[in-house]
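Below are the structure tokens for one structure; questions will follow.
Here the complex is missing a single protein chain, while all its other protein chains stay put.
Right, subunit A next:
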Amino acid sequence: MATTSTSKQNKKKRWTKKQKKDAWWGLLFVSPFIIGFLIFMLGPMLFSFIGSFTNYNLTSRMEFIGLANFKRMFTQDELFWKSLYNTAYYVILNVPLTAVGSVLLAVLLNQRMRGISIFRTIFYLPAILSGVAVYVLWMQLLSPTSGLINTVLSWFNIQGPAWLFDPVWTKPALILMKLWSVGGAMLLYLATLQNVPKQLYESAEIDGASSFKRFYHITLPMITPIIFYDVITSTIGAFQIFQEAYVMTDSGKGGPANSLLFYNLHMWNKAFVAFDMGYAMAMSMILFIIVLVLTFVNLKLAPRWVHYS
């Protein structure tokens, strides 16, 4: 390029000057992130931390009450435990089921066959749909008498459950709805699978390895880094469950026997219905700690099963 004509000495001198200048340019470019981080993340988190020890109610009151919020949460608020149980139930079933589902679909799609891209489109389509329209659609699909699911079950002479009206079935209903959109994670796996060297499978096949063995010994190790990423992000995502339950339980009432009262729904009701903001901020701190601990555990366990090539 044009720089080649300048002598080495000159170049070196200009670089240091350039480096100084570059530092300012660099800071200018990343400054929106820094400002946004301070205003919308670090500031709020500090405020939440302090607020969790107060009885703040958005208007005037903000007195330090020590650990009273946490004491109330752990010893007097039955709904706190209920919402924590509901959320744990959901996370424990949702995260592995979506991981397994998306890996299986990706393996199924990772083949050289005619029309495979059409299937990929179909598998992925539900994953891009989100929001109230999807929840309303599923409220109809899950409707005990006029819904598609129980109608199909009745063709096989199976009496379907009351889904969203039966406390035992509300959470499985929601997990079912979430499974509909495994296509997102599936694409992540598919992209990785397509990078697995074909020779690996070919030589394994010549050695007579069965398709299950090939999956277990070649495919699975190759995708463990993605499974790891997927498990971390989907665990955090699953803890955020709120909108589905809010829409499906008549504006956040929690459903039959509070079976859909998830952690965030309870926090929402405390913060924006009761305006018990100090208490809600204490709840948000506990949520943060739970997610932090789980992410940390995931990171610690990773070397045991994640293969990095």
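As a working rule, contacts are C-beta pairs under 8 Å (C-beta built on N, C-alpha and C of every residue); 3 or more make two chains touch, one makes a residue touch a chain; residues count from 1.
Just so we're on the same page, contacts and distances are computed from a predicted model.
The protein name that UniProt records for the chain not on display, among "Lysophospholipase L1", "Sarcosine oxidase subunit gamma", "Transport permease protein" or "Carbohydrate ABC transporter membrane protein 2, CUT1 family", is "Carbohydrate ABC transporter membrane protein 2, CUT1 family".
If you put the hidden chain back, the residue from A:K17, A:R112 or A:R304 that touches it is A:R112. Panel shows subunit A; residues 1-3, 19, 22-30, 32-37, 39-41, 43-45, 47-48, 51, 58, 104-105, 107-113, 116, 119, 121-126, 128-134, 136-141, 143, 145-146, 148, 151, 154, 180, 183-184, 187-188, 191, 198, 201-202, 205-206, 211-212, 214-215, 219, 226, 229, 232-233, 236, 239-240, 242-243, 246-247, 250-251, 264, 267, 271-272, 277, 280-281, 284-285, 287-288, 291-292, 295 of it touch the chain omitted from the view.
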